[in-house]
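All protein chains but one are shown in place.
Letters A and B name the chains as they come in the text, with residue numbers starting at 1 for each one.
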Amino acid sequence: MDFIRNFPFFSIIICMFSGIITSVLSGKKARNLCIGAVSIVTILSACVLFYTMQTNVSFIYMMGHFPAPWGNEIRAGILEGVLATVFSLILLLSLVSAYHRTEEDIEATKLNLFYLLIDLLLSSLLAIIYTNDLFTAYVFVEINTIAACGLIMIRQKGRTFGAALRYMVMSLIGSGLFLIGLSLLYTLTGHLLMSPAKEAMAKIIATDSYHMPVLIVLVLMSIGLAIKSGLYPFHSWMPDAYSYSTASASAVLSGLVSKAYIILLIKIIYRVVGIDFIVTSKMMNVLFVFGLVGMIMGSLNAILEKDIRRMIAYSSVAQIGYIYMGIGLGVEQGYVAAVYHILHHAATKALLFISVVGLSNVSGGSKLFPDLRGAGYRHRSAGVAFAVGSFSMVGLPTLSGFISKYLFATAAMSASPKKVFLTLVVLAVSTILNAIYFIHTVVTIYTPAEEEKPEFERHHWREKPWVAFSLLLFIALNFALGVFSQPIVDLITRGLQMFG
Amino acid sequence: MGSNLLVNYESVTAVILFGIGFTNLLLQKNLIKKIIGLNIMDTAVYLLLATQGYIEGRMAPIIVNGNTDPSLYINPVPSGLVLTGIVVSVSVSALMLALTIRLYKRYHTLNLDEILRHIQKEGH
Partner (left out) sequence: MENFRLILLIFLVLCALFVSFSKNLLVSVVIFMSYSLIMSIIWVLLESPDLAITEAAVGAGVTSVLFFITLKRIGAIGKEHPDEQDETTKEINSRPAVKQFGKFYKGAAVTLGAAIIFALLLMVSNLPAFGDADNPYNNEVSERYLEKSIEETGAVNAVTGMILDYRAFDTFGESCVLFIAAACVLILLRDDKTDTTAKAIQDEKFEPVSDTILQTSAKILFPAILMFGIYILVNGHLSPGGGFSGGAIMGAGLILHVNAFGYKKTQRFFNEKTYKRVTVCALSFYCIAKSYSFFTGANHLESHIPLGNAGDIISSGLILPLNICVGLVVACTMYAFYTLFKKGGM
C-alpha cells in the first residue's frame, strides 16, 4: 500500500491531537501550533488530491484491524481531495489574514480556546468529508456544531450569545431529525457503513418492499441537514452569528461550516441511497422550492440592510439557496454545479468577510455604509479584495461566480421543462438583486468621503504584510477557480462518478 | 398504514415521545424547558434504537462461559450507538445550560423572546 494512503487519516488525527495539546498552551503558542497544523493538513490534502488524480480510483482506509462492514473506515477520492485541500487552504488564509483582529476581539486568557475550537472544527470537517460511515458522520457533525457555536460566542457580546442560542436550537432540531433518520435507516438496512448500506438499499428498492419507509428516512435526513446548514426559512441565526463574531470566525462559519452538512447530504444521496432513486422519487423538489425562495429572499433582505457585514451574511442565505436549488434539480449536472458553488462561495465569502474588517477598521470601526465612504482608498488592499469578491458574487466573467451561474443554467437545461423556466427566471432575478447591493457597496467604498473624520486612518499594506499577502492569495484563488474552471469541473465530475 | 403498528408498541411510544420533545423544543419560550424538550427528543431516539436491538428471549450481549453462539444474545450494535449518543446529548445539554446561565446573568430572564428583544435593544 502506498504511504500516501495514510494521509487522510494523518490529517484528521493531526488536527485532533493539536486541539488536545492546545488546551494547555498560552494564546501565542496555541496560534503557532494551530497555523502549523493547518498548513501541514493543507499540504497533506493536496498530496491526496494529486495521488487520486494520478491513480484515478478512490481508496478505502480501514480505521483499525477490521474491514467493512465491521470496522470504521474512511475513503478518499478526487472530490474528497479537492474539498479537503480547498477547505483547509481557506481556513489557513482566514486565520492568518485576521489574527490581529482575533487577538483584539477575544480575551487573552481564552485565546487558546479559540484555536482549540478551530483545530477540532477542521478535524470534524475533514472527517465529514472523508468518512465512509454514517454514524461517524453524525458524531463529527455534532463536533462541528458545538465548535461552530463556540466560535460564534467566543467574542463575548450579547448579540453573539443570542446568535449562538438560536444557532444551537436550530442545529439541535436538525440533529434530532438526522439522528432519527439515521437510526431508521439502520433498521431498514442493518448497516452503518455507506457501501454495504447502499447494497442493502439497492435490494430494498428493487423488491419495492419498503418504498414508503425509504422515502421517509430520506426526507428526515435531508430536512435535518438542510435545517443545520441554514436553508431559508431556517436562517434566523445567520445574520447575527456572521456579523458579530470575530472576522476569522465569520469567514470560517459562512464559508465552511454550513457547507459540511451539504457535502454530507450529497454523500448520502450518492453513496447510500443511489442517485437513480433520488431522480425517480422527485423528493428533492422540496429542497428545490426552498432553495429558490431562499435565493430571492436572502438577496432582498441584503438590499434592505444598512450594515455591511449583515448584508454579506444575508447574501450567504441566498447562496445556500443556490446550492440547494442545484441539488433539487435532480440531475447530475446540478450536483456538479452545487459542488462548484460550494467551492466558489467558500472562497469568495471568506474573502469578503476578511476584507470588510479591513475596511471598517479604517473607518473608525463602523460597519454602516455612510461611514464606509472612501474606505477603499484608505485601505487599498482590502478595497481591491472586496471589489474582486463582489464582482465574483455578481458573476463577472473570468471570476468563479460567473462559472457557477453558468453551470447552474446549463444544469437546468437537462431538468424538466417547468424547472428550466423557474431556474432561469430566479437565476436572472437573483443576479440582478446581487448586482444591486454588491455594486452599490463597491461604489460606496470608492466614493471619496465628504469630510475627513478624525477617526479615519490610512492603512498601508507594509504595516501588516501578511494580511495583504493572504488577501492576494484569496484573490488568486478566486481567479484560479474562474480561469481554470474547466479542469476543476472535470475533477468534480470525475469525483462524483467515483462516489457512485 | 402497515400491519405492525400494535406489535411495535415500543417504537410507537418512542415516536410519540420524539414528537413531544420536538414540539417542546419548538414551542417552549422558557429556555430550561426547551432544553428538557431536547433531552426528551434525544432519549426517544435512543429508545427507538434500543428497541431495534432487542430480540425476544435472548440475553444481554455479554458472553457467558465462553459460549459464543450468536443466537443466544441480542444485537449489540444499537447499544453501542446509544452509548455514544447519550454522551453527545449530555455535552450538548451542558453547553445549552451554560448559555442559559450566561444569558440570565445579563438579561435576568429565561424567556427567549424577552432575551432576543433585549439584545435587539442593546444595538451593536
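Throughout what follows, contacts are C-beta pairs under 8 Å (C-beta built on N, C-alpha and C of every residue); 3 or more make two chains touch, one makes a residue touch a chain.
Given the structure is predicted, the values throughout are model-derived calculations rather than measurements.
**Q** Kindly name the visible chains that come into contact with the excluded chain.
**A** Among the chains that are shown, those touched by the missing chain are A, B.
**Q** Taking the full complex into account, what residues of subunit A touch the chain not shown?
**A** On the side of subunit A, residues 1, 5-6, 9, 13, 16-17, 19-21, 23-24, 61-66, 69-72, 107, 109-110, 113, 116-117, 120, 123, 127, 133, 135-136, 139-140, 142-143, 146-147, 149-150, 153-154, 156, 177, 180, 184, 186-191, 200, 210, 212-213, 216-217, 219-220 touch the unshown chain.
**Q** Which parts of subunit B face the unshown chain closely enough to count as touching?
**A** 1-5, 7-13, 15-24, 26-30, 32-33, 35-37, 39-40, 43, 46-47, 50-56, 58-63, 66, 68-71, 73-80, 82-84, 86-88, 90-95, 97-102, 104-105, 109-111, 113-114, 117
Definition applied: only the chains that are shown with their structure count from here on.
**Q** What part of subunit A is in contact with subunit B in the complex they form?
**A** Where subunit A meets subunit B, its residues are 135, 139, 142, 146, 149, 153, 158-159, 161-162, 164-166, 168-169, 172-173, 176, 179-180, 183-184, 186-187, 192, 244, 367.
**Q** Which residues, counting only subunit B, touch subunit A once they are in their complex?
**A** Per the stated touch rule, the residues are 18, 21-22, 25-26, 31, 34, 38, 41-42, 45, 48-49, 52, 77-78, 81, 84-85, 88, 91-92, 95-96, 99, 102-103, 106-107, 112, 115-116, 118-119, 122, 124.
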